[in-house]
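Every protein chain of the complex appears in place save one, which is left out.
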Amino acid sequence: MYRNRLNAQRLAAVFLVGCLLFNYPLLALFNKATSVLGVPLLYAYIFIAWLGIIGLIALIVERRLD
Amino acid sequence: MLSGWTVILVSFAYLGILFAIAWWADRRADQHRSLIDNSTIYALSLAVYCTTWTFYGSVGRAAATGIGFLPIYLGPTLMMALGWFIIAKIIRVAKANRITSIADFVASRYGKSHLLGGLVTVIAVVGVIPYIALQLKAVSNSFTILAAAPEIVMPVHVGAVPLLHDSALYVAMIMAAFTILFGTRHLDATERHEGMVAAIAFESVVKLLSFVAVGLFVAYGLFDGIGDIFAKAAEVPQLDRLMTSRDTAAGYGSWAALTFLSMLSVLLLPRQFQIAVVENVNVAHLKRAAWLFPLYLFCINLFVLPIALGGLLYFGPNSGVDADTFVLTLPMAHHNNALALLAYIGGLSAATGMVIVETIALSTMICNDLIMPLLLRRGWFGLHERSDLSGLLLEIRRWAIVVILMLGYAYFRLAGEAYALVSIGLISFAAVAQFAPVLIGGLYWKGATRSGALAGLMAGFSVWLYTLLLPSFAKSGWLPADFMSAGLFGIELLRPQQLFGLTGLDEISHCLLWSLLANCGAFGFFSLLRAPDAREVRQASLFVDVSGWEQAGPLPGRLMTSGGTTLQVTELLAVTGRFLGQAKAQEAFERYARSRGLPLEQLTADADTVNFVERELAGAIGSASARVMVASVVDEEPLGLDEVMNILDEASQVRAYSRELEQKSQELTRATAELREANAQLRELDRLKDDFISTVTHELRTPLTSIRAFSEMLQDDPRMDLADRTRFLSIIVSETERLTRLINQILDLAKLESGRADWTTVEVDLGQVIHEACESLSQLYKEKGVALTLEMAEPLPQVMADRDRLMQVMINLLSNAVKFVPQTVGQVKVGAGATASDVRVAVVDNGPGIRTEDRETIFEKFRQGGDVLTDKPQGTGLGLPISRQIIEYFGGRLWLEAPVAGGGAHFVFTLPLPTSDNAIKRKAGGAHDKENTDRGR
Partner (left out) sequence: MTKKILIVDDEPNIVLSLEFMLKKEGFDVAVAGDGDAALEKIAAFAPDLVLLDVMMPKKSGYEVCQTVRADPAQGALKIVMLSAKGRETEVAKGLAMGADAYVTKPFSTKELVAQVKALLA
């Protein structure tokens, strides 16, 4: 499975997306004094994005290849 | 209710459970039913990353900066995504080379350098000590607070506590003892500790559960859910600002810097390297860890901000309760002693996990890369002592563990109070980040050299010392304060945390910027100063060429063909036995011998064996020391040219390959050009031959035409009158003669040109030949009334030549002359004379001469001088070419002199004198051989 170079590229892409999501300027977009369902927007954003990244990694490495 | 003794008892009980788990796992390992050969356990053990910093410190950080605690966990998440490129490769390299620590890794990569291994060890120890101090501080604080329950009392300033009353000292000592029990019970060649890993994985579960329990308690016990906490906090202006980040460039900059720093740390911290790389059972485990470990980090951080805000709301912003202790003090304040105890155990888990792995990793490094090389250099282990040294190795490690923890305690006493937990940890992060260029660079860049790595590490470490460690002492009052404000020697530009006037960055980003700049700069600069030497090239290819994705193939071993002896194997076995124990060594050697299909007695110390022993020993004493030990036995010669050729690094292979390609293509181009030229020559030769044959047939057909015509006429007309008949018959006869002559000469020329002519080279009296030639033609001259005069400087010297051939040349020249001179007034003069080096013969006539432009063409075949004449000349057009061939065969020249006004043709030939020219003899000899072979046919 980890011979699959496609997965390597996907993981590299996830890394780049993560770098983008967790840094200026995307971070600044959510740096506002508002809240979503009682949770501060920035806080909610980071945790959701974080979970998204983890989910993507899991999806890539755990998915059974035919 | 919670007395100090209860807490102590629970603590030891917990440690006892850990120990039981470790013992169980070790036993399973001995039974080859490894407990930790499991990707979930691997992922959980990676969570040793979360220490008391996470458990207590994150809340403190969150209470001060809001989400500022998060980059430390986002970085590792990103690293795990990228880890497939880097971590997997490191694991494969480490497994293939029996790497036991990060110091070993770096030392091995750069030619198994002792110096480099030692430097990495020093940096790691110095860099990580603040981090260990952090754990001691956290555990001792949590113990003090918990023991004082139900009162919530912050620990007094550490400086105010007498040494022997300081709980941190006892914590340090207990941890040292516990670590020694854990990590140094026996020596393993692979430096793996299955029991420890299992215990660490268990600890990760404990700390997560207890933290989440506290989080749920705060969110739903103290408040009405997370939303309630945020809503209440939003009403307090001081807390509202924690909901957003500092919206400044410096704020985002430091955010990014911390993310980057933690990315490196999750791999480069000695304990992370130990768990992720050294203790890894199977690279495939990385697959699950890539998402499970980040998920763990996610879960343990979910409640950090709620707890921080909850604490701040509960105690009030200026209550004096340290936010670093909220995890413990919130349950205590609510008199939930069980939860407080659980929280304490969670904190203890975080601390012990970190301390155990970190000190074991450091003690291995200190032993293998610092102490052993020193001992080896001093020659403290004589090779002929047969004592078992594995005990000594364990002893060194045990003392190293004690020393590390005592140093940690010392740092805690000296500087621990000046910082919050997280800030202390970041100092260590910045220190180990210095390994990044040499380690990651060394994994992908073959040009990196030992001197580059040394320079880079020293530069980065120095800057770190100056901009981060020394200021931590200064802030604690152990260094003069004006060191910070005025700079070293009062030079403003050298202020440690505004180096060269750089302001606006937090101290971590500031240090990271300058130290990595210096590090990478020096690393690159010194690496590029010189090409890697043979050993570095070899190691570089071992490290760089391992693919992180493919299964590691057979190791590119050294292709040393020289044998080595079986006696050396006995010695190698003895040496290995002294470090691993005799039984283990014997077993390993036998296994190895079996793998090569040889009985142990027949094993010789060849390159493979040496590699094997080096790897075995590397597990116990580090690769650099192993190399020295093995070299002392087999007296390994420095890498020879052959070996160097065999281990050419990829770059030079590629270079060589492309050079080869280029060369090949050049050769091809050249060959094509040559072929084309040869082809053109062939075609020209073919054309010439075609022309020649065409000319020959023409020359043959011409007399044939006459012969046939006259014969047919004679045949058709039997009554032809006698006069005609006689005339025609004589024409037929002469044409037949002409035909015969022509055929003879063509054959002669063919022989000459193919070198198959028969030569009889003897000493020839040239004067006599000339006389005879004149004699034989005198009748013809008389008939035509041409005068033949002879002017010779007699006696002419002897020449080496074929007498008959020379005669042929003379007759050809004389008969040509008589053919062209006018009858009755014609004159032909023959002159001959000798110089120091040759004999010169001239034949001059007073005929019409030959045009200047024809002077060379007359020597071509069938190119008769006749073109200028109206009368068809007699002859074949082959006489002169044949003559020239003959003369040139004997090393002479035949040419036509430039015509003088009114003069006729003037032919000259020379022949070299034999005494002055060996070439003739050679040629003569060659001709004889030819003759013999011809005869043989």
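Letters A and B mark the chains as written, and numbering starts fresh at 1 in each.
Throughout what follows, contacts are C-beta pairs under 8 Å (C-beta built on N, C-alpha and C of every residue); 3 or more make two chains touch, one makes a residue touch a chain.
In this text the structure is predicted, and so the values were computed from the model without any measurement.
Within the full complex, the chain left out of the display is in contact with B. Only one residue from B:Ser694, B:Asn744 or B:Ser778 touches the chain missing from this view: B:Ser694. Only one of the listed residues, B:Met713, B:Leu729 or B:Leu747, touches the absent chain: B:Met713. Checked against the full complex, the candidates B:Leu704, B:Ile743, B:Met792 or B:Ala842 give a single residue touching the omitted chain, namely B:Leu704.
Within the complete assembly, residues 694, 697-710, 712-713, 716-717, 724, 728, 731, 735, 866-867, 869-870, 872 of chain B touch the chain that is not shown.
The rule we apply is simple: only the chains that are shown with their structure count from here on.
Chain contact summary for the complex, chain B toward chain A: residues 67, 70-71, 74, 77-78, 80-82, 84-85, 88, 225-228, 230-231, 234, 240, 243-245, 247, 249, 252, 255-256, 259, 283-284, 287-288, 290-291, 294-295, 298, 302, 305, 549-550. Of all residues in chain A, only 1-3, 5, 7-8, 11-12, 14-15, 18-19, 22-24, 27-28, 31-33, 35, 37-40, 42-43, 46-47, 50-51, 53-55, 57-58, 61-62 touch chain B in the complex they form.
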